[in-house]
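Below are the structure tokens for one structure; questions will follow.
The complex appears here minus one protein chain, its other protein chains still in place.
Order of writing sets the labels: A and B. Residues in every chain begin at 1.
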Amino acid sequence: MAASHRTGSGISAQTVPFTFDGVAYQAQAGDTLAAALIANGVQLMARSFKYHRPRGVLAMGSEDPSALVTVGTGGWQEPNARASDVFVYPGLVARSQNVWPSLRFDVGAINSLLAPFIPAGFYYKTFFGPPSRWMLYERFIRRAAGLGMPPSVADADTYAHRAAFCDVLVVGGGPAGLNAALAAAQVGKRVILIEQDAIAGGSLLRENVTIDGLPGADWARSMMAQITAAGGRVLTRTTASGYWDDNFVTAIERRVEPGQPTEHGATDRPAQVLWKLRCGEVVLATGTIERPLVFVDNDLPGVMLAGAARTLALRHGVAPGRRVVIATSHDDAYRTAFALAAAGAEVVAILDSRVAPTGAVIDAARVRFPVHADARPLRALRSGNGVGGIEAVIAGAKRRFTADCIAMSGGASPVLHLHRQAGGALDYHTDRGAFLPGAVRQHHTTIGAAAGTHDLVAILPQSTVVDPLGTATPPQPGPVWHGEAAGKAFVDFQNDVTTDDLALAQREGYVSVEHTKRYTTLGMGTDQGKTAAMVALAQIADGRGLAVPDAGLTTFRPPYTPVTLGAFAGPMRGDHAGPIRRLPLAGAHDALGALWVPAGAWMRPRAYPRRGEALGVASLREARMVRSSAGVVDVSTLTKFEVAGPDALAVVMAVCATPLAKLAVGRGRYTVMLREDGLVMDDGTVWRLADDRWLVTSSTGGLARMARHFSYVIDILLNHPRATVVDVSEHWAGLALAGPHAAAVLADLTGVPSPAHMGLIDATIAGVPVRILGASYSGERAFEVHVPGHRAAPVFEALMAGVTAVGGGAYGLDAMDHLRVEKGHVVIGAEADGRVTPGDLGLGGMLRKTGGFVGWQGLTRPVLADPAGRRHLVGLTAIDDTPIAEGAMLVVRAGEEPLGHVTTAAPRVAGDGAIALGLLIDGAARHGETLVAWSPTRRSTVPVRVGPPLFYDAEGARYRD
Amino acid sequence: MGNPGYSALSLLRGALGGHRHWGRAWRAAEPGGPYDVIIIGGGGHGLATAYYLAHEHGVRRIAVLEKGYIGGGNTGRNTTIVRSNYRLPQLQRMLDYSLKLWHSLSDELNYNVMFSPRGALFLGHSDADMAKLAERGDALIAMGIDAELMDSAAVAKLVPLFDMRRDARWPIDGGLIQHRGGTARHDAVAWGFARAADNLGVDIIENCEVTGFLRDGDSAGGRVTGVRTTRGDIHGGRTAICVAGNSGHVAGLAGLQLPIESHTLQAWVTEPVKPMIDTVVMSQSLHCYFSQSDKGGMVGGGDPDMFPSYAQRGAPIRLEDSIAQAIALVPALSRLRMVRSWAGVTDMSFDGAPIIGETPLPGLYLNGGWCYGGFKATPGSGRLYAHLLATGTSHPIAAPFDLARFAAGRTIDEAGVGPMPQHR
Partner (left out) sequence: MLLIPCPHCGPRNQEEFAYERSVDSVVRIDDAPAVAMAALYTRANLRGEDHEIWCHAHGCGQWLRMTRDRVTHAIRNVEAL
């Protein structure tokens, strides 16, 4: 085991145990996993995606593409966690991934040898043959691809959503963000400051600066306290991931670390919170992301960004190596040299690509370190699974240095992801080799390093800043790599995209930057190319002889950093994934032994099976009970509207396609409602409650659609008539009472004569005022009893007592369906499938000849007006009495193209055998023909006779008075 | 064109020579002309149209005009699902015509489009769902298209991570699978067609946006004779719009209004993980669908944003809805992390079915209205459109999808929801 790299100047003395690949280690509180591993001498943390090259950390933050590990176990296991973005907690279990058999000896590394055969996009050029052959290759490719193992059990964490409003949202808790947040809070604005790190400070956490007499990290802490004291809200460990239209920002707050166990299922203690922030103004203080330098084997463990090395030293008290080479193209990395030297490392060399760098920090460095100008790395030298040195070209001469850490910096890119998501423009600054924020479309500004301001004095003009290394200068980009040494020079470390891959893509014509990206997979990893994008762009532009901005940019898309899917779902899981609606009488149905069935969002009684009774048997028994005595079915879910006002008739006439003007008060009628294209939208009944008051019922599933339709008709089409529509669906529970004894049972309960068929009365049952509609769906004499939902129980009880006394009982949806099929009544969604006219359903004669209803114009279209060739509603009788499969195709012979299909199948209630309704091309002309109801999926072939869609009481004698 | 064919052998040659022998997959053509056919839109459909025009109809002078980079619209933004298991016979015929082409497309193009017929599975969550799925399966088999009804045990075996608890919010009662359906690599489809078309001499002209139409005479009914573009006027015999997502805009340049409205559809992809789900998962009554890419990311989507937009961006609520439903079906998905979401502009037609046919303007043709289902149709759509453009008459499979069907009342409404695209 390597000796400790802890320098003794760490931030905490408290130790935290964790394991990596089964080996126990100690971290210090506040360590990231990456810092803790390096402190323990572990540089090798992962293997790359394609070539399985050994990898350590490149960056110390969420942008790191390289050190991906799996953390946690069981329901907390999380693949692809970034070691530099997991703060160690007691008992953290981390494992390497995408390796076999082990991280050190990974067989997949053979891909490195195969590399010449598998350049970017190689898979487009081979694996030909039938798809089955590709799928064989694909099995291996899929296994080789992917990173971590997928979770195999349900997520043990819970997630919450929270909404908030603020005048000012500040993203980023570095010096600029803290300053802006406090300034806004102090003038009374509602401020939210979010910071993705566990502590505020941003760049200050890797600098030796003093602000207003306090060390940077302490100053940041004090600023946080002041912001809170001024009424602001500070959210740490929170990442702004999406910037949407109209200053709507989504942010993810991590309440626990990746893989960290929470109390199982504790919905009040979510692991993550998805914040939905509607902001008056957004201030983006998101800092920069450092760029790597491009040279051969720049991905070896131990080669890292200079800022990462400095963070290890100054924030975590960890020396990333003992002999360090700094390779840079600008001033900032010099600071790393001082920090690492202070942490006890030997700075072997500073390689500066500039020919004649000047400035205070350089002068200071020359005194202490060997500084080489005009010096560029050619290749990292390998030692085992890590870096052992570097070969550089210095003023034209090659030279090698032995080192166990290369701290490199190829400039820095302002973090403008949110700015771009918000529609902001980018301006390229050639002198800096960087994009800076341009014109904005929403209410936001970008400040600090993200806006190109690196000098702390400029960022904090009111503060006294003491920086022993002088004023920070803007970073400069590293040189473009022209293949100065043979080997792999990486641009996108996660997806193993090299400069050769970029060149190949250009050579093959994938020159649009989007094509280059998609062809090489550049920037398509979990880091979305945060460290790679600008380096690649410079390479591409150079290769094509273009200026960088002319090479194009790919789109910045949410989320900024990966977001757990569970956080998007938030509370929408388990039963809350979708609402379930229960009937007012659900308890009473349960007491009767109801078997429930989903109907849209509703749960409805399907049948009331007796002990040991099969569902089909129960339903048929219930249906026959209705035919012979009386039954009660809960129809509370029916959609019901009341239309009232002097112009109510006009409203109802516009919506309903049947004649209504002459309907007498106290009477009702069956009706259909059409869409504007003339096809059937819904059906129901319409009742005249008073001269200027109507009740309209329609199908359960169509409530939202019909409510919107009524509203549209009133407010848009009729231009605010003197009428109001109220959705009374929820007000009224509905109980249908049907059967030859129904009228007598009802009269007994109300003490008044039951209403005539399609008549309506108000009455009282069990002391509760009810409305009774004489309407039959079953074909028997039947009534709908409407009763306020909260008072339905005693009415249901009374009805049940009444029907039980005559040998009846409750019946469910299946029995109701059997009864209506026998009568040829249609159901929206089955027979009325959104593609039929009223005429197709045999209802054409009901329509108002004068038009004047929504949809009349659509019906005049030639193909709708001519019944020939259309599908018509028919009745089907199984010739051999065997059950017909619902949904079966209607064919002349099995194997032929369908002429139609079975829309609903049912057993005969009155008599034996099986019947069905169907839609059949030219069906009205086929009565008497024999077809086959063929269901190949269910291996059912039933000869059927086509007839009218009416199997019972054709004269309608049974439901009339 | 001096471009080596693609094969394992050629790759081997590349390995020995630093892959220097590969030339451009397609030329960076300059606008020329006059052309026999000008295709507006360098997406998969437009490029496929060009390929089949050249390959099967021997049309020599063809231009494909692309306002940005080829495949940059909906071809490169979809969730890559390929299937033909529709309910209505017109759609079944068209999509299965396309599916058959998919099965030999990589060989046809000498470009591996990674068509992976791993099965396209619709789940059912109730007896009613299962009856609907059986009906669909029966309709498919009756048309000679493969379908298999699966019970819950078979579905659980296929995707062991499904939540098979009976008290799940949407219990899984079974499903209907089309084994010949699956996924393909969307970009490769555009690139493969482009390379193959280019080999046949088709000019693929990128960064060339159409800004207007050239007309015979000044009359509004005058024949279309070409296009105005950001790279100059281009003349042609037949002009073919193929810009799903922007059909309304481009047709508007010719003074046409279409039964199409442009809406936003979003999609998402997670970080890559090892193989997790080997099938395309959809649902009869939920609004989510997902599959795992060869790279390992779970790719998914749901409902459109339900209002008109050309912005190629959406709102987070749609993502939340589809993800919540996906997690309800596969709880283990909860722990994966979304790495990217994106949006495309869908050409929502007013019956949910595509439009392939002539327009009221002589010389101008339309292929559009693919709603959110165009990717799967790419080869079939291109071949059928090529037939129309080469012969002047619609192929029988494409004939029902003419523009005149709306006024005539011959709409092809798979969902049965009528003319409002936001209800689809």
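One rule holds for everything that comes next: a contact is a pair of C-beta atoms (placed from the backbone, for glycine too) under 8 Å apart; a residue touches a chain by one contact, two chains touch by 3 or more.
Since the structure is predicted, the reported quantities are computational estimates derived from the model, not experimental observations.
K.L.:
For the chain left off this view, which of B:41, B:174, B:259 or B:272 is in contact with it?
P.N.:
B:259
K.L.:
Among A:358, A:555 or A:711, which one touches the chain that has been omitted from the display?
P.N.:
Only one of A:358, A:555 or A:711 touches the chain omitted from view, namely A:711.
K.L.:
Can you tell me which of B:248, B:272 or B:400 touches the chain that was removed from the display?
P.N.:
Of these options, the touching residue for the absent chain is B:248.
K.L.:
Consider the whole complex, including the chain that is not shown, and state which of A:307, A:424, A:858 or A:875 touches that chain.
P.N.:
Here the residue in touch with the unshown chain is A:858.
K.L.:
Out of A:219, A:244 or A:687, which is the one that touches the chain we can't see?
P.N.:
A:244
K.L.:
Identify the residues of chain B touching the omitted chain, counting contacts across the whole complex.
P.N.:
246-249, 252, 257-262, 306-311, 315-317, 350, 406-407, 419-420, 422
K.L.:
In the whole complex, what residues of chain A lie against the chain that is missing from view?
P.N.:
Spelled out for chain A, the touching residues are 244-248, 276, 278, 423, 441, 654, 676-677, 708, 711-712, 715-717, 852-854, 856-858, 860-861.
FYI, only the chains that are shown with their structure count from here on.
K.L.:
Given the complex with chain A, which residues does chain B contribute to the contact?
P.N.:
Those residues of chain B that touch chain A are 6-8, 10-12, 14-16, 18-20, 22-28, 68-69, 71-72, 76, 89, 102-104, 106-107, 110-112, 114-118, 125-128, 131-132, 134-139, 141-143, 147-149, 161, 163, 169-170, 176, 182, 185, 187-188, 191-192, 206, 270-276, 292, 294-296, 313, 315-316, 319-321, 323-328, 331-342, 407-411, 413, 415-419, 423.
K.L.:
Which bits of chain A are touching chain B when the two form their complex?
P.N.:
Within the complex, chain A touches chain B at residues 49, 77-80, 116-117, 119, 122-131, 134-135, 138, 141-143, 145-155, 157, 242, 244-245, 248, 250, 276, 500, 504, 507-512, 514-515, 518-519, 521, 524-526, 528, 555, 557-559, 562-566, 568-570, 572-575, 577-578, 580, 597-599, 675-679, 681, 705, 833-835, 858, 861-865, 885-889, 891, 895-898, 901-902, 934-938.
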